[in-house]
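Pasting in a structure now, in structure tokens, and then I'll have a few things to ask.
Complex shown without one protein chain; remaining protein chains in place.
Chain nomenclature is as follows: A, B and C, assigned in order of appearance, with residue numbering initiated at 1 for each chain independently.
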Amino acid sequence: MINFGIVGLGRIGKVHLSNVQNHCLNAKVIAACPVKSKDQEFLKDNGVELYYNDYKQMIQEAQIDAVIIASPTAFHYDHIVIAAEAGKHIFCEKPVDLNYEKVKIVSEIVETAGIHFMLGFNRRFDPHIIQLKKAINNGEAGVPRIVKITSRDPHPPPIDFIKNSGGLFFDMSIHDFDMARYLVDDEVVQVTANGKVFGDLDMEKYDDIDTAVITLIFKKGCMVQIDNSRYCSYGYDQRIEVFGEKGIVATQNVLENRLLKVNELGHHSARAKYFFIERYSDSYRNELIDFVDTLQNKKSPSISAEDGLASLAIAMAAKKSMKEKIPISIS
Amino acid sequence: MINFGIVGLGRIGKVHLSNVQNHCLNAKVIAACPVKSKDQEFLKDNGVELYYNDYKQMIQEAQIDAVIIASPTAFHYDHIVIAAEAGKHIFCEKPVDLNYEKVKIVSEIVETAGIHFMLGFNRRFDPHIIQLKKAINNGEAGVPRIVKITSRDPHPPPIDFIKNSGGLFFDMSIHDFDMARYLVDDEVVQVTANGKVFGDLDMEKYDDIDTAVITLIFKKGCMVQIDNSRYCSYGYDQRIEVFGEKGIVATQNVLENRLLKVNELGHHSARAKYFFIERYSDSYRNELIDFVDTLQNKKSPSISAEDGLASLAIAMAAKKSMKEKIPISIS
Amino acid sequence: MINFGIVGLGRIGKVHLSNVQNHCLNAKVIAACPVKSKDQEFLKDNGVELYYNDYKQMIQEAQIDAVIIASPTAFHYDHIVIAAEAGKHIFCEKPVDLNYEKVKIVSEIVETAGIHFMLGFNRRFDPHIIQLKKAINNGEAGVPRIVKITSRDPHPPPIDFIKNSGGLFFDMSIHDFDMARYLVDDEVVQVTANGKVFGDLDMEKYDDIDTAVITLIFKKGCMVQIDNSRYCSYGYDQRIEVFGEKGIVATQNVLENRLLKVNELGHHSARAKYFFIERYSDSYRNELIDFVDTLQNKKSPSISAEDGLASLAIAMAAKKSMKEKIPISIS
Partner (left out) sequence: MINFGIVGLGRIGKVHLSNVQNHCLNAKVIAACPVKSKDQEFLKDNGVELYYNDYKQMIQEAQIDAVIIASPTAFHYDHIVIAAEAGKHIFCEKPVDLNYEKVKIVSEIVETAGIHFMLGFNRRFDPHIIQLKKAINNGEAGVPRIVKITSRDPHPPPIDFIKNSGGLFFDMSIHDFDMARYLVDDEVVQVTANGKVFGDLDMEKYDDIDTAVITLIFKKGCMVQIDNSRYCSYGYDQRIEVFGEKGIVATQNVLENRLLKVNELGHHSARAKYFFIERYSDSYRNELIDFVDTLQNKKSPSISAEDGLASLAIAMAAKKSMKEKIPISIS
């Protein structure tokens, strides 16, 4: 039995907590922090009995094997260090941190501590993307030559989130950078990015953009085109196309239902699922099942701190490319 | 060089005439009848130089090898007999006639005269249906067990046409009966039909219906479900699905364009092509190319008077089944 | 809190049990029967503590409010009568019974007992079909004129099941009959059915078929075409199309994933979900949530014994029509 503590009870924290309680055999969240009065009913309904206000205290006192870090990004580093020192395994929401050096240190700390550390790039566990990865591995497209990733959100996050998010490349695109690395199975050597503010929110005030196109060049030659928007009228757009000498393998949007309507205006089918909570519910569940599995069977975690580091480096290069209007090389 | 005469310059007659002039190598329509003043420009533009008011005269005087019969159904029989007696080959619009005995006689007459006779069940020459037939012949669905044919018109024909058409089974469904025989490659042994008037036009006055469902049972067991409507708000609906032990082969509607629109209401694609002139333009062209080819290479015509007879028998059985509310056997 | 007992721990019984424990707020299965040694771990894992071998004893002794009847069809009647006499509410798997008179008695018994009785026509609770029903109710197709239901199983059930199932019309088509009544919102007045054995299993020995086409005529004129097969090579085919004066609303198959592969052979997408357990997992969950909701809020059950009676009458008429080769009227 794996006992978990969790830090952070925001939307994603609650998703992780429910998933452990309902879907992970031989694993249970027994402790949570920080616990506000409004969270108590949720915790009780989900069988969590130990409530803490202090993270350090939870790590020291609760009989936990591992911790789920779902706190705001600014706290990830400290929460990781404390857990690692106590020998607790760590599942950490992305990104590890916005500072490259700190992520590097995390990578070393978890190595030294000999603990399991897994980063929450949940999309790798989406059933459709798993099938896509399998198809690529089966060589159904051939060696990837061009990859196209479309990733558009139905609306921007709250301004308070944007202020501390590091900007679109660190918040949104980073998922696409990880996806590109995962699917192409190679490392990026050059990044070119362009960005723009089209929407009403004054993103420029926070040194941010709402729309971007990015080109990644991989070591073996694969060229990846990413496009991002924070304003997608038709919901959450999540499409990936991998083109090689044999053809295409691609994931299309998952629609809300399978209705087809036909009338004098034409053929009509449903919208894509509205946002990440709906679209990636399976992947949030599967990533925790996978983490518990790696703990129980002493496998290496599926997504490491180094993966976080690599995607962070791409995000940093993208920002620099946009600012300096040149392609940025990554070594 | 095959020289054609044509009788009947209505919508379909003009389609056939253009197709011979523009698409049939080594064939030409040189004579037409009956020619009204409003048709003269069309004929001139299409290089037809001999105009007749009397059909018999055209058959006797014009140096033609074959005749295209696109006159009203009521005249088909006489036009066939006259052409056959003169030894002219015949391409005849469907149906041959609404009277079973007369169609039988036609079948004998053309046999005796030793001429080529081809009936205009044009859909057999549609490129999509040709691919469907090929897929069936390749065994891609296995032996047909269930066939579903949907055939719906965007609007009813003029009342004057309805009066003399023999009704929905003889006018609309007869195409589907031919299609079923062609695709299943077997003969019908039992017909059950239900019909109904849903629309505003008082079809009952003309002993007709505007909506029907029909079940055909074939000798080797295949079961065919047909549905017809004269009121299809979204255009011309022409779908066929053939199901066997290996799976499905089907033809979907041909859409007006390949646009995809996505907005907050969902995914939207175009309408089906509006009606038969748009949807089956290729098949009208191809059937005449095929007829000319059978003449030039002395092959047997692709669609015989017997095919017309078989479909007529099914239409008669369908009408009887609807009236007497019992399945009708065909021997 | 609603306490449930359950009778029958076969595949569907276990699905219902899990759904109550995991998805129904304020409801719990506390007792089960008959419990074999192989079932004990499953029951324990799911928090069921009271095990019985005798159904009567469970009804009398366990402090339950309602019973889920998932026993073989042959036992449904007795299990219903005993539960009704004890004043327990009943959720019963379809069909109630194969005998029309017994189903009628059930209908009266539950009325007299003043209990809630709901029949497990689960498809009504499928999210896609819920949207379809809403679209019909919104008038998006207009008044239904033609309905087409395709329902094909990937493989036949075990011969032992077939022997006691009453045959394809009572086992498979009955879902489609209920669906037709539900969607058209009217009653059937005439049934015509044709059936055939195409597959290897000697269905004729059990007075059964493996393939059928059925035509239902409804009171207000809607015509419904159903086709069924027990041998569907490509999985579980579940499509419904409703056609009216405004157009079509339809449900398409739910596919295993959203991959698109393109190669020199064309465009390829996934298979439909394999069978009912995968395809209708949501509907099994939702029907029990709904049942609990009707109990707690004293609403009338969504699917009554009368609904079972009506579909049974259609199945009986279908069988009779096939045998006697005539349409059968239902009053």
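Just so we're on the same page, a contact is a pair of C-beta atoms (placed from the backbone, for glycine too) under 8 Å apart; a residue touches a chain by one contact, two chains touch by 3 or more.
Note that the coordinates shown come from a computational prediction; the quantities given were computed from them, not determined experimentally.
Contact with the chain not shown here comes from a single listed residue; of B:10, B:87 or B:127, that residue is B:127. Note on the undisplayed chain: of the listed residues C:134, C:271, C:299 or C:323, the one touching it is C:271.
Check B:262, B:289, B:310 or B:330 against the missing chain and you find that the one touching it is B:262.
Between the chain not shown and the residues A:99, A:194, A:281 or A:294, the one that touches is A:194.
When the whole complex is considered, the residue among B:172, B:249 or B:303 that touches the unshown chain is B:249. The set of chain A residues touching the chain not shown comprises 142-143, 145-146, 148, 150, 152, 190, 192, 194, 196, 198-199, 211-213, 215, 217, 221, 223, 225, 227, 229, 231, 233-234, 243, 245-248, 325-327.
Chain C meets the missing chain through residues 233-235, 255, 262-271.
Residues 22, 127-128, 131-132, 135, 140-141, 246-254, 257-264, 270 of chain B touch the missing chain (whole complex, contact as defined above).
In this section, only the chains that are shown with their structure count from here on.
Taken pairwise by the contact criterion, the protein chains are fully connected, each one touching every other. Measuring from the average of all protein CA coordinates, the nearest chain centre is that of C.
Measuring from the averaged C-alpha position of chain A to that of chain C gives a distance of 40 Å.
One simple way to say how far apart two chains are is to compare their mean CA positions; for chain A and chain B this gives 59 Å.
Among all residues of chain A, those that touch two or more other chains are 262-264, 270.
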